[in-house]
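This is the structure I have questions about; it appears just below.
For this view, one protein chain was removed and the others were kept in their places.
Note that the chains are named A and B in the order they appear, and that numbering of residues resets to 1 at the start of each chain.
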Amino acid sequence: MRRILFVVQKEFRQIRRTRAYFALIFVAPFIQLLIMGSALTTEVKNVPMAVVDDDRSPLSREIVRAAAATASFDFLGAAASEKDATAMLDDGRARIAVLVPPHFERDVKDLRTPEVQILVDGVDGNSAGVALGYATAMLAQVQTRWAQSMAPPSPDQGAGTITMVPRMWYNANLDSKLNFVPGLVGILLVIVTTFLTAINLVREKEIGTLEQIMVTPLKGLQLIIGKIIPFTILGFAQLTIGLLAAGLVFGIWMKGSLLLLYFLTLVFCFSTLGLGIFVSTLAKTQQQAMFIAWFFMIFAMLLSGFFVPIENMPAGVRYLTYLNPLRYFILILREVYLKGTEFRFLWKEAAMMGAIGAVALVSATIRFQKRLK
Amino acid sequence: MSEADSEGYAVQVSDLSRRFGDFIAVDRVSFGVPRGEIFGFLGANGAGKTTTIRMLCGLLMPSSGSGTVAGYDVIRDYEKIKLRIGYMSQKFSLYEDLTARENMEFYGGIYGLRPAGIRRRIGELLDSLEMGEQADKLVAGLPMGWKQRVALGAALIHDPEIVFLDEPTSGVDPASRRNFWLLIYRLADRGKTVFVTTHYMDEAEYCGRVSIMKSGRIAAIENPQRLKELHGASSMQEVFIKVLSEAEKG
Partner (left out) sequence: MNRILLSIFRKEITHILRDPQSLVMVLLMPLLMLFLYGYAITLDMKGIDTAIIDESRTPESRALARRLSTTNFFRIRARDLPLGGIEDLFKSRTARCVLVIPSDYAIRLMARGGAEVELIIDASDPNAAEFVDNYFGQVVAGQNASLAGGGRLLFSVSPRVFYNPDMRSADFFVPGLIAVILILISTLLTSIAIVREKESGTMEQILVSPIRPGQMILGKVLPYTAIGFVAGVLILTVGSLWFHVPIKGSLLLVLAMMLIYTISGISLGILVSTIAKTQAVAMLAAVTLTILPIIMMSGFIFPVSSMPKVFQWVSAAIPATYFLQIIRGIVLKGSTVLDLYRQAGILVGMDLLLIAASVRSFRARLE
């Protein structure tokens, strides 16, 4: 309707006049995308590690060599004693240490199964677990090698080893960027769309223009749609920049259908903008609106599967994520971008986002009374 | 107050009331404003003027009573009223980050005018409001007197038959106030009904009739000249004080 277009025109004029928006909506996110896309990785690398060798036998030295050779570790060298190793963990110089006990080689050869201890800094449980896994694997490899050399395989035992050949589909180099960049694009989009719409309506309430609009024949729904359209367009612009950045800077180009991506982004914007406007109808001041939006946004980010896989979350929390549009969008970004997934596998996600958006918009329209009771 | 028929009346209310919890903001107010009249709504702050206007404009639901504006029922057909009225709020309700012209374009558009019609109306309004030079300046940079005119322009963009002006001259310098009233006269000359609230007593003299509100009730409603005669006062200020003190006793 023509009236909606006038609302759109006004919004755009206002947006254009705010210079800061350009920096905040395009430039800053772009820079953040570049930095975080390049920096973020959940790989555990360069873990500072020390070895305490209380045996100093050929066997124990093999363990030291194996430790030094493991790429994931930043081998610091030998620590003089367990006390030293503990001190290194205490002040953070090392995060993991392997202790080879005295008489190690003798005990191994006498089949007395000596104990090798791994000291690990457990503060960051996740990295610790992974580092522990690497150390354990390293020791297991050493063990297998020795077992084979010590007890030659008999023909009937079938003791050839199994070698696993991993084939990484869609991301041969296990590039973290392919994981994070689509997710970051989604997160940046959420920030912009949710915040800006959340304060938009409240702002009009505060300065009094909303009352002026309520006195006109313009319907609530028309106003809301008129406000959503400009921000959707901004969202698209941001998405496009994100896609270009991903391609030009990171070399990650879209594998799937561009049209599908834009369509699903439309649905996503529909849901976040709807939620933003709904928030706007709840709040009495801009500050309130901002808080609610902020609240929602942090949760959207934390519960989106970006940081922590959703499968790992406890059941109750997992149900909460169903209400989070970002969760679907990040999944969609990954799927369409990296795997080229078609719509028929993604319709459920699209439907959920659409439903969330519809409910939000309907609620906003209902709440937006043109006449107070 | 006598019950007159609604023909010829732009605004007519009967026992209109509005309660907020225990507080009665507007208490059984009745009056009729014939077409083309400049009707002044006087009263101290908090007397119930703005609440009454908001009920008439379809912004607030009356708690009880009835009324019509432009022939439409205030309670049932409030949306239909909106097409026929213009409203200018105390806050001026303008977008500071848009120009005068852009503000009027926006409101014209949402009133459903076609672009050509909007352009024409803006041209007319800029002329009659003598705002030509200020048209493309940001509202934020305009002094109060000009903002006031832009707000009036926005309220008139769709050429409504009734205009509600809520304290349109507060905070504006005396010269601009006088000029503004000249504009109001011009509106009345063209047959529009103007419903004005103000707490400037001298402006009351410009009105065809005024009503004085106190604590949600109408204490007096009459032509300013007559009021002065009735109370033996030489100025509306005196009338006001006398009426209010009587209302206190009564």
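The rule is short, and it goes like this: a residue touches a chain if its C-beta (ideal position, glycine included) is under 8 Å from a C-beta of that chain, and two chains touch if they have at least 3 such contacts.
Just so it is clear, the model here is predicted, and its values are computed rather than measured.
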In the full complex, displayed partners of the excluded chain: A
Selected residue (touches chain absent from view) among A:I4, A:V44 or A:L273: A:V44
Identified contact with the non-displayed chain, of A:A79, A:L178 or A:A246: A:L178
Touching residue (missing chain; options A:I229, A:L261, A:L275 or A:L338): A:L338
Which residue of A:L24, A:I233 or A:V249 touches the chain not shown here: A:L24
Touch residues of chain A, complete complex, unshown partner: 18, 20-21, 24-25, 28-29, 32, 35-36, 38-48, 74, 86, 89-92, 104, 107-108, 111, 113-130, 132-133, 136-137, 139-141, 143-144, 146-148, 150-151, 153, 155, 157-172, 174-176, 178-179, 187-188, 191-192, 195-196, 199-200, 203, 284-288, 290-292, 294-295, 297-299, 301-303, 307-309, 311-314, 317, 334-335, 338-339, 341-342, 345
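By definition in this document, only the chains that are shown with their structure count from here on.
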Chain B-touching residues of chain A, taken from the complex the two chains share: 2-3, 5-7, 9-10, 13-14, 17-18, 207-209, 211-218, 222, 370-373
Complex interface listing, chain B residues touching chain A: 57-61, 78-79, 82-83, 85, 87, 89, 91-98, 102, 105-112, 114, 138, 154
